[in-house]
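What follows is a single structure, written as structure tokens, with notes after it.
Excluded from the complex is one protein chain; the other protein chains are retained at their positions.
Letters are used for the chains, namely A, B and C, taken in the order the chains are written, and counting of residues starts over at 1 for each.
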Amino acid sequence: MKNYLRIVVSCQNDVHIGSVIGGFIADYHGDILEENHYVDRDNRTVYLRWVISIDVTLISYAGFLFNFESFSKCHDFQWLMVDASQKKRIAVLVSKTSHCLLDIITRQEEGELNADIACIVSNHDDLRLLVESHGLPFHHIPVARNNVTEANRVIKDLLVDYDVETVVLARYMQIIPEVLCQFYHGNIINIHHSLLPAFVGKSPYQKAFDRGVKLIGATCHYVTSELDAGPIIHQDVSRINHTFKPQDLVRVGKDIEKKVLLRGLMYHLEDRIVTRKNKTVILK
Amino acid sequence: MKNYLRIVVSCQNDVHIGSVIGGFIADYHGDILEENHYVDRDNRTVYLRWVISIDVTLISYAGFLFNFESFSKCHDFQWLMVDASQKKRIAVLVSKTSHCLLDIITRQEEGELNADIACIVSNHDDLRLLVESHGLPFHHIPVARNNVTEANRVIKDLLVDYDVETVVLARYMQIIPEVLCQFYHGNIINIHHSLLPAFVGKSPYQKAFDRGVKLIGATCHYVTSELDAGPIIHQDVSRINHTFKPQDLVRVGKDIEKKVLLRGLMYHLEDRIVTRKNKTVILK
Amino acid sequence: MKNYLRIVVSCQNDVHIGSVIGGFIADYHGDILEENHYVDRDNRTVYLRWVISIDVTLISYAGFLFNFESFSKCHDFQWLMVDASQKKRIAVLVSKTSHCLLDIITRQEEGELNADIACIVSNHDDLRLLVESHGLPFHHIPVARNNVTEANRVIKDLLVDYDVETVVLARYMQIIPEVLCQFYHGNIINIHHSLLPAFVGKSPYQKAFDRGVKLIGATCHYVTSELDAGPIIHQDVSRINHTFKPQDLVRVGKDIEKKVLLRGLMYHLEDRIVTRKNKTVILK
Partner (left out) sequence: MKNYLRIVVSCQNDVHIGSVIGGFIADYHGDILEENHYVDRDNRTVYLRWVISIDVTLISYAGFLFNFESFSKCHDFQWLMVDASQKKRIAVLVSKTSHCLLDIITRQEEGELNADIACIVSNHDDLRLLVESHGLPFHHIPVARNNVTEANRVIKDLLVDYDVETVVLARYMQIIPEVLCQFYHGNIINIHHSLLPAFVGKSPYQKAFDRGVKLIGATCHYVTSELDAGPIIHQDVSRINHTFKPQDLVRVGKDIEKKVLLRGLMYHLEDRIVTRKNKTVILK
């Protein structure tokens, strides 16, 4: 029997750390399924990711983790070890539009998404039927001008109650409060319906239409307290022309949005992303 | 023997103008080689473009033009008629980088570009050898802080002397003065090395690197007096990732820039572009 | 009150037919919403498409149709007139995989697909639950070696009973018999999971894997009696690399397949496609 795990490492000033950790893995007869290295010369930093399996008759997951922790103390690197057999628990926050949410649910049902959907939270009740028809819990938490703080507290409690690890904003049209950004730091993923940094904020398709651009895009990024300014994970575009009215941009954009969000979310779920300052390294 | 000509029309509030003009063309036994229509419902405007040939034994180009002008007075539309056998005369303005210029020259030599290159003007002398080796006139007009107005006057005189119709800014790193924008209104094409409206102004690749975007792009647009804000003609992108340093963006960007500029320039040379407010309709 | 209709015309040897028909439309005060022309010089053929509205207080749809038919007899062109307010009735034929079918159903529910789904037919019973949960009729018609003719007769009767106009093969893994190809000539659309003409027939992803290609694709085409050889409507590709195993090609391919099928189907539903010999002209 095997334990599968992911190890993600970043390390400054020691380009040989990869072979050192590789040696540690070899010592425990770990089998290497994936291995990704990136050497950032300018910042003197290496980024490493392994997917390995270890034989439980040789060492337990806990034992390997314990020993790796000890081993790491003799070296100077940041690391993360994840039990690859445990799916991450995600919550999806939505408003009224269903396309991104439905894509996530369908992929999850078809086994393409390595995650458990813990719950759906919305500031509107519109998507309740859709969500519940897939057997998922739906929570309607209205957010009005006079209850923002309270509503966000309720949302946070919900996420904690559901043991949520990753929060996906699938066209959720509310600002995420600083306190939630902090609490789920590096684990809130948003899809913005423009090619950031163009068209930050509201109504990007209308702005794109008004400017007469010939490509529209979408951006998947981590959420930070500054609006639409977090580390970018993935982006893609679709060609448009003068015949496209704002409603056509919305329609075409839906397909890019779900595609870009899905890709970004999958990178996150597979622990392929390391953020450094306001940027992402994606190990694939 | 045939005369080839292009007719480009825009018309408000009369969707049937196309068949009326089509009837006019038929009356003169014009042969239709290309025909493009676009009906903009929201603005109640139709855009039309024909490439036709007329038999010179039946009517001369001048005669046809004269009659079309009379005919147009009975109707209410904007129009442009171009002798398709006459290549447009272009001037290319450059600074130090050669990739866009060289692409234009090579395409022209290979017969892919329907234009005559009248001259190359630069604020630096670096590309003289390259230009002259292709048998083209090169003019070095230095632009310094204290001679901007005078330099731009010299440039304008040059363009006029060379009978230039279309000015191509192929990575020309100077502001085009208002007076030149006016004089060549709708006939100055620029390539900007970002996906506008993102990264307006200087050093877009460095800004793209700093923001950590996952796609870089280029924009071909008409020049107006507001910097990087004119009507967009064409845009394209290239995928990048965390391994790309600023110099890699510059290198990858060069290929997008020349591709986007060429495409936009060809639309212009073939009279496919109609501008309306700050946007372009491209009839193809 | 308005009647909306589409007129699609192809005509040989008369480039001015467009303005003649345009004049006819103008005579009835038809309002032009869309107009597309393509002049194929080499084959001396013009292809035309209009979307127009006519005022029912001036003339009924039937009246306009009758008069157009009379008018057409004085000229020599092929034509098709379609009541644009009537959605086409489609049947979707599937086997075991659901992704293309589910995409079609979802788009239809979201109002993106201008069609009514009459029924789903499958040679397997696997997708019954999915189909019926969307309130659509599902028919399981097993096809075995010894009942092919009978099964196909049953399928044809079903399609006729449901008044089906367009048959969509959404990964239906059976040969369509000659008789059905004839009966629904020009109205059966297939998605093939390769970039035709590469990898005709079975297991294209395995063949693509074995050949070591760097792009995989999908092709939407009209079905003719020759396997995977009908007129191509739309194609697209996705980049792969050496890390992709056959099952990865299947997974990535699913997204291209549904995208390409949808696009091709929409062209068909909007009467944008004219076939000539074994090729398509797509008026957009």
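By definition in this document, a contact is a pair of C-beta atoms (placed from the backbone, for glycine too) under 8 Å apart; a residue touches a chain by one contact, two chains touch by 3 or more.
Note that the structure is a prediction, hence the values are computed from the model and not measured.
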| item | value |
| --- | --- |
| Left-out chain, listing which of the shown chains it touches | A, B, C |
| Residue among C:7, C:141, C:196 or C:261 that touches the chain left out of view | C:196 |
| Residue of C:112, C:126 or C:236 touching the missing chain in the full complex | C:236 |
| Hidden partner interface residues of chain C, rising order | 38, 40, 42, 195-199, 211-215, 217, 231-237, 241-243, 245, 278-282 |
| For chain B, residues in touch with the removed chain | 98-99, 102, 106, 110, 112, 133, 251, 255, 259 |
| For chain A, residues in touch with the removed chain | 15-16, 18-23, 25-26, 31-39, 41, 46 |
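Keep this in mind: only the chains that are shown with their structure count from here on.
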| item | value |
| --- | --- |
| Topology of the chain contact graph, where touching chains are joined (line, ring, star, complete, other) | complete |
| Inter-centroid spacing, chain B versus chain A (mean Cα positions, whole Å) | 42 |
| Multi-partner residues of chain B (each touching 2 or more other chains) | 38 |
